[in-house]
Structure formats: C-alpha cells, structure tokens
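In what follows, a single structure is set out as structure tokens and then discussed.
Here the complex is missing one protein chain, while the rest keep their positions.
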Amino acid sequence: MSYNTFGHMFRVTTWGESHGPAIGCVIDGCPPRIALSEADIQPFLDRRRPGQSAFTTQRQEPDQVRILSGVFEGQTTGTPISLVIENTDQRSRDYGDIAQTYRPGHADLVYDLKYGIRDYRGGGRSSARETACRVAAGAVARKVLGEGVSVRGALVQLGPKDIDRTRWDWAEVERNPFFAPDAGVVEEWAAYLAAIRKAGSSIGAVIEVVAEGVPAGLGAPIYGKLDADIAAAFMSINAVKGVEIGDGFASASLTGPENADALFMRDGALEFGSNHAGGVLGGISSGQPVVARFAVKPTSSMLTPVPSITKDGAETQVITKGRHDPCVGIRAVPVGEAMMACVLADHLLRHRAQVGG
Amino acid sequence: MSYNTFGHMFRVTTWGESHGPAIGCVIDGCPPRIALSEADIQPFLDRRRPGQSAFTTQRQEPDQVRILSGVFEGQTTGTPISLVIENTDQRSRDYGDIAQTYRPGHADLVYDLKYGIRDYRGGGRSSARETACRVAAGAVARKVLGEGVSVRGALVQLGPKDIDRTRWDWAEVERNPFFAPDAGVVEEWAAYLAAIRKAGSSIGAVIEVVAEGVPAGLGAPIYGKLDADIAAAFMSINAVKGVEIGDGFASASLTGPENADALFMRDGALEFGSNHAGGVLGGISSGQPVVARFAVKPTSSMLTPVPSITKDGAETQVITKGRHDPCVGIRAVPVGEAMMACVLADHLLRHRAQVGG
Amino acid sequence: MSYNTFGHMFRVTTWGESHGPAIGCVIDGCPPRIALSEADIQPFLDRRRPGQSAFTTQRQEPDQVRILSGVFEGQTTGTPISLVIENTDQRSRDYGDIAQTYRPGHADLVYDLKYGIRDYRGGGRSSARETACRVAAGAVARKVLGEGVSVRGALVQLGPKDIDRTRWDWAEVERNPFFAPDAGVVEEWAAYLAAIRKAGSSIGAVIEVVAEGVPAGLGAPIYGKLDADIAAAFMSINAVKGVEIGDGFASASLTGPENADALFMRDGALEFGSNHAGGVLGGISSGQPVVARFAVKPTSSMLTPVPSITKDGAETQVITKGRHDPCVGIRAVPVGEAMMACVLADHLLRHRAQVGG
Partner (left out) sequence: MSYNTFGHMFRVTTWGESHGPAIGCVIDGCPPRIALSEADIQPFLDRRRPGQSAFTTQRQEPDQVRILSGVFEGQTTGTPISLVIENTDQRSRDYGDIAQTYRPGHADLVYDLKYGIRDYRGGGRSSARETACRVAAGAVARKVLGEGVSVRGALVQLGPKDIDRTRWDWAEVERNPFFAPDAGVVEEWAAYLAAIRKAGSSIGAVIEVVAEGVPAGLGAPIYGKLDADIAAAFMSINAVKGVEIGDGFASASLTGPENADALFMRDGALEFGSNHAGGVLGGISSGQPVVARFAVKPTSSMLTPVPSITKDGAETQVITKGRHDPCVGIRAVPVGEAMMACVLADHLLRHRAQVGG
C-alpha cells in the first residue's frame, strides 16, 4: 500500500475528491477473460450508496459506474480497468465555515499541516466518498476469486450494543438497514440510533467480515502476511481505529489450551476443531473461513459543538451541519467486504506467481 | 510490505531460519552521514534476547550483531546496511516428532500446504527468532528519527490482568521482567505466569507502543496511511491477532462528543484537549503522541496435549517440548517498538520526498 | 515500472485503449502547491497530436485533456491527479481483417498468445495513442522539476540520414515537421519521407533528448540508477528498440583516454572538459546535461504486403490500410521528452527522501 494504490498483483489506484467532477479507480493486473460488465459492479455500489435509509446521509448520489477500459466484448483483457463514477450531487453552498475552521477529529487539520493546502469541499480527498471506488474494485475482485469464494460482512456492534451470535443469520443482513445479522437487535438499534441522530450526536460500530471458500496457502510470509494485509486494508478505511483477526484482542486473555484449534481427520480430509485463529496461521490461510473485524469510531461530523480553532489560529466552536451519517460504521460494511475481496484476489495472484496453480 | 521486505523508502528485508547458520537483514534507503555502529544496535537486541528471566525461553543466544556493509568510518553511506546475527545455540536434537506432526496453531501446517516443504527445525522461517532482525532494523530507524522522537513500549495486559494506568511509569518498564509500566502488578503477574508455566500452559498479552515527538504530517493518504502501515507492521509480528490506534475498539462504543479531541491555542501553538485519536487523523500524524496497541495470542508451543494430525494424515496428540516462552507477548515489546520506529522512519522519508523539509 | 504504472515517488498509471471511450492517467505523489491547469498540459499534447503535417497520421483527435482531481483553486493538493482525454475519432469501420489476421511486427499476436484475448480495434492497448497520457504526465513532471530544468528532444536521424550536429539549433526543432534541429536536412528529409509514404513503406528514426539544469546527485544506485530508469522509460515507448546514454554504443570503440571527461575548476566551481558520459556517472547525475537517445523501428503498419497468418492458423498476406505515420519516430519526440521529465521528477523526489532538500 502506497499513496493511493494498494495491492501487488491485483492493484487498485483510486482518485477523486468528494466535490470534484468525478471519482474513480484503475485496476491493474486483473486476469484476462473474466466476464465483466457494469452490471457486475453496480449492485455493490447500490448497497453502499447513501440516502437509502433514515440512518445514512441523505446525499443523493446515483453512483453509476462506467467502465472506460480493460473490457472488450464483455470480458477483461488483462489491461487496466478504468472505472469512473460521476459526482452529481455536489450541493452548491457556502463553504466559508469549513474552509476556515478545523473540525476536530477530521483530516482537515492534518491535510493542511502536511500539504499546506486542502480541498475543503465535502472533505475533499478524505471524504468517505472515496470508498465507493473500493466497493467497485471489490466487485471486480470477487470475479477474480470466483464463485467458490464468498465474502460477507455484517455489523456486529452498534455503539455499546452487541448482537447475539447464536441468532446469526446471513439472510437477515440484507433485510435491515444496519446490515445486522441478528433480527433481534433491529428494533432496539433503530430506536437507539434515532435518538443519537436526534441529539445531534454520532456513534461507533464494529464490523465483521467473513470469507469462506478461501483456499489454503494464500499469504506471503513474513511481511506480506495475509492478515497483515487485511489489517492495513481495513485500517485504511475512513474512521477505522482497530482491526482484529479471529479471536483478536480476546485471545490475549486466553490460555494456550483454550486458544488451540485442534486438528482432526474427517473422511480423509483435514478438519479443525475450532477457528480461534480466524483462518490464518503464520500469515497464511489455512482453508478455514477467514474472519476479521474492524472498529469504526463515531464520526466527528455532528451537530454537537466542540472547541476548535480557525485556520488563523483563533479559538472557536465547531458544529458540522449538512447531511451526515449518525453511524458511519453502517455503510462501512460493504467497504470492508470489498477490501477483504481485493486483498484475497491479490494474494491469490501472488500465490500463483510463486507456487503456481 | 511484500514477502520479506517492508517499508518504501526505508526498506528492511529480513532473511534466515531459526536453526540455519545465521539470520539477518538488509536496510536500504537509510540516509547518509548518520553515526552508526554495532553499539547502537546491540542494546536493543539484548533487551529482546531470550534467556534473561524465568519468564522467557531458556535458549541462550548472544545475538551479537555485525554490520557487514553500508557504514564507513562510523557513518552510514547511503548504501545498503547488511546486518547479520549468527545462530549459535541450535541445540542438536531429534526433530522427528516436529518434522512429522503438525502443532495446532503453528505455521507448520500452512507452510506445508503453501510450499509443499518446510524447514521444521525450530519453526524455521516462522520462528520468532526472525524478530531479532526487526529489532536490529528498529535501532537504525531510531537513528534516522533522531533524538527528538522517542518510541517506547510496555506490556499493558497479561492474560486477563490489566495494569492500572494511573500508576503508569516508563522507568518501571525497564525494572521488571514483563516490561510492565505499573510496579503494582509485577508481583501478581510473576505468580500468575509462574503458575501458567508450571501448568504447561501459556497465555496472551497486550502491548502498547507510544511514539512521542513525531512531527505532524507523516502518513500518505489513502493507502499509505500511517496507521494502516502501523497496523500491518504490528500484525506481521508472530502471534499478533489484533491492532488498534488510540482508543481503538473502545471507540466503537463512544459517541461523537465523547470521542472528540478538542482543539485549543496555547501560547500561540495548537493544543489538543485529549488524544482519543492516538495521534493519527485521516492517516496523518497530528503532532500528538502516536499510541497503538497489539494483542498477542498465547503460544501454541506448550506441554498441554492437543489433538492433531501427522503429515501422513493420522490423528495424534501433540505436546511441544523444548524451551518456550509461556507468554510470547513479553518479548514482543521491543519488537513492537522496532516496528513502530521503522514505520515512522519510512514515513519521514516518504513525507520528505513529496513535501520536502 | 510494473504493468501500467511507472515511477516510485512520482507515479504515473495510464489506462485506455485506442478505440475505447477515453484514455487517461493518474499521477500520484505530485508535490502540493504547484500551480497547474489544463493550459499547462495542452500545449504538449498539441505537439504530439496527429494530423498536423503530411508526415503523420491523418487521424484527427483534438486530445483535449481534463483534470478530474488533485487540483484545487489552481494548485496541486498532493492527492492523485486524474487526467482524461476522450477518444473522439474512432472511425467506425469493419475490423474484420485486423481481428482475424496478425500484423507481423505488431503486438496483436503476442497479446493473443499472452492473454487469449485482445481488443483489436486500432491496436487496443498497444496503440501509440497511449503515449498521449505520457505526454500529459510529462507536462506535470516539468512543473515538478521547475523552470531551472529544461527537457528538449529532437530527431537526429531519419532512416539512414543523419543531421549535421555542427548546425544544431534548438529553435529550428519547432519550425519543421520533423522536430529536426538542423535546418539543412529538412528539405531532403521531406522528399525522402514523401517517397517512403508513396511507396507504402515506412522508416525508422533516432531521437535525442537533452535535459539541462539537472542537479547533481539524482539517481539511486545500484538498481535505481538514473540511466537505468531512463533506459526502461524509453524502451517502454512503442517501437523503441535501442537506448543509449552519452556516447552510448560509440563508447565501445573508444579508448579510456578518448572517453575520459576531464575535471577542472573554473571560478571555484567544478567544470567538465567534455560530456562523453551524458551527464550520468555510476547511475547518478553529475550536473552536466543528461543526454540520451533512442532508436525507433519502422512501423509495420504499411501498405506493403507481408506474409502472415490468421488467428485460425492459415497463411495469408497482410497489408495495413488506414491512417498511419510513415515514420512513427517523429511523434516519439515529445513522448521521449515526457518520459525523461517523469524519470527526473521521480528521482528528484526519491533523492529528497533519502538525502533531503
């Protein structure tokens, strides 16, 4: 990962600002002769798209993706795939406040400290709008992985509220506006988040992403470990502050015997007794489901005032008006899936390079 | 990070197996005219070195580092710095068991699944012995960062046992065998870990690394974020299962107002009211201390038997004899510091490339 | 250089096919606060643009560049710069022949051998149209280098016909359709090339690129040598078969004393007695003008029939109708300049990373 590109053999470069004419990405290294059209990508963008429930920003973006290169007669050609999404709802307004005042917790301040300049309109490059490009790339990565690999995400914690894992139902994820896998929490979460929004506040969340069907052997020790790349990929998503694989931080409290994933033979094939490891051993996939989570902080774009300073160094109070998600973690679910898919596709190709097959 | 190299402008490539003739690393991109000798590196290796307390493996390795290139008359020359550490205590013994049987939780199995071959002696490439090279590279990175930047780590959780943060004392870290910053836990931890060891078990831990004096502006959005690189660097350490920045997973439970780091002016300079962000905003350092943590699982090398299989697919029970750390998290403290130092040095150079200064 | 990206700190990724909707590039790592607009780029594209003389293809492409990101209020922001050029003159026609038959010397055959698929329309990805993106990137690179560095190219050989170097005049380069620096050859070259075209043939050329004002110290031994990167950059241009620095192949015939560039002091400053080395010593710029050349083969797109085969393995004869340059080397002049500018800008940033300002 470097600047605006990630991946080694399946490489994704994204570009664009929230309120520029468009955003987009270039995917390089995609294998040839994979069936691909906009229709393969659009559903994933639609899933991430804002304005679909009361719990996400009301900005209306159709997020229509166009393929500008790399596909010929419905198939990838092995050349770079350029995807573009126009920005259509750059609401014209006065950016005077945001231009002159730093929002605590935002990247505003550090972009100025680093570059001495920033495109302040809608957060510019640091806007979560950039994640649409990740989702588009993730859709292509899924095609590379093939139908045998599934990558699914869910919201497993909204603020302090957990799901009940015994009720986990992947089908439920698509039925509620939280991507929650537990139907039992939906009503409570809706009330809770409505109150957060009404209070002009915001709240964090935890997302879990599970990849099933991942072949054993993906991952490149020592510094290209599969879980290290997943960690970086997740941590690069806006507002993410923590990442874990398998039992993650909970494993710190476990003893060796509690944490051990025993090995058995079942009908001539390897079988694991448990999956504390989250499908990754020594940085390499074991054939078990790859399970990873990431924590999203509450957005600092909120109506609650916070002490801040202006560009000129005067103290002030900041509230962020506009159309913001009270829990940015919700829309991070498809983004997390996409990053997982991209990392896996990249490692599939990297593994093939060194070991073949 | 790719295979056995990490970093972009300050690049570290490590090599070597636990029971081969030597391990080592090549550091490329180090700025010229930095005073450097073995004496700058050795103290950090000594800190990580096994056999120094009852709570780490009794393997005796002097871990004497030699500089083979890149330094002339006591100064770096800008050419690659080759560091080598001989393996001296490769205890000769029968590796029959370990060669034929997979240790649950170890990389044994997946190396075979990936490569179809593995150097089983002492864990081969996947041995924590590799981390000595990271520590050596970290010592060089500290020289690049200069005296204005300090990078310090501490064990903040041993198994289920936390420290009391109100008693945090960096000086204490060097006084106890746990790198614990809280003198109040040492006695209890000693008894607890002795019991774990006696039971032939093992336990996990959480390490916190704090970098102070880091200039604002380090980090390269979007896919070279400082925290994304820290996450990957920590996750690449053996047995690490989780990484967090600032409040990390706890921030998922916070509201926006609780999580906000207010901005003030003090004597004409920017001042933050708190550091929930852990010194990183939008992937870029803010000038506050960079605070990150990682969770280490309990080692699966233990005397407690676990169901496993042989290379030939027969079921068996495995216990791992030998000289193992009951808590590998302890010796991960200097390793975590080293990784943080390397990431910061790399970003210092990357920042200078794009923005100057 | 990897797939469709080149450069390390000033990174250029290009995408697009000759007859797709558009071509473009993403420039990543550009320093912030550089004044930049389409007007800085367009003149270089206009110079490369086809259809401007009788000696280049009559395809009419306005090659209007649009900046889609990375520039705010007239200045670069440090975020990726996305440039797009629409394809407007994809003449609709029957591609039946070209789709089924391999043109000897073209990339048609090997794209099929490698990928099992190719976009045959107008050469697809392998079309020289891609070089428009290089020229656009080169214009940005020039801004990074600043006004103190000039990068200029000229055609020094057209087929077997050399220029007279004693008449070298940079101003002349802009006055004739060959980018020839010697007014004395223009008439003869015009007649010669008209005859080549009339015969349905084509011819090769040699281009020289000179960069003046390059600071000493750029270049990264051993595998990031300035001249190695120039060689790769030139060799990546369509139809290039040879690259040389300074005296190049002629230096093989020289003795040491003939080839030596003596060093003197003039008014307290270093001065060289000659520049056989072409401004690069040991892979590092010396402060002298960087002088490099590349050889372009005759295009195989010509009306002269050549034995070939069809996709189905039948023997046939191929002639390439359409709008082709009789000497593709002419329009390679601005492309060569652009590649030199990009390599220098990249090394300027890389040098700054390691050694500072």
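Things worth noting here:
Labels for the chains are A, B and C, by order of writing; each one numbers its residues from 1.
Everything below uses one rule, namely that contacts are C-beta pairs under 8 Å (C-beta built on N, C-alpha and C of every residue); 3 or more make two chains touch, one makes a residue touch a chain.
Given the structure is predicted, the values throughout are model-derived calculations rather than measurements.
Contacts of the undisplayed chain with the visible chains, over the whole complex, involve A, B, C. Of the candidate positions C:S82, C:N176 or C:S286, contact with the unshown chain belongs to C:S286. For the chain missing from the display, the contacting residue among C:Q75, C:N176 or C:S308 is C:S308, taking the whole complex into account.
Hidden from this view is one chain, which touches subunit A at 8-9, 29-32, 78-79, 221, 349-350, 352-357. Touching residues on subunit C toward the chain that is not drawn are 1-6, 8, 14, 102, 104-107, 109-111, 113-116, 125-126, 130, 157, 159-160, 196, 201-206, 216-225, 227-236, 238, 241-249, 251-265, 268, 270, 273, 276-278, 281-287, 295-300, 302, 304, 306-309, 313-315, 329, 351, 355. With the whole complex as reference, residues 2-5, 11, 13-17, 20-24, 26, 28-29, 32-33, 66, 68-70, 72, 75-82, 111, 114-119, 124-125 of subunit B touch the missing chain.
FYI, only the chains that are shown with their structure count from here on.
The innermost chain, defined by the distance from its C-alpha mean to the mean of all protein C-alpha atoms, is A.
Centroid distances built from C-alpha atoms place C farthest away from subunit A. Mean C-alpha positions place subunit B and subunit C at a centre distance of 46 Å. Per-chain CA centroids place subunit A at a distance of 39 Å from subunit C.
Counting partner chains per residue, subunit C shows two or more touched chains at residues 29, 32, 78-79.
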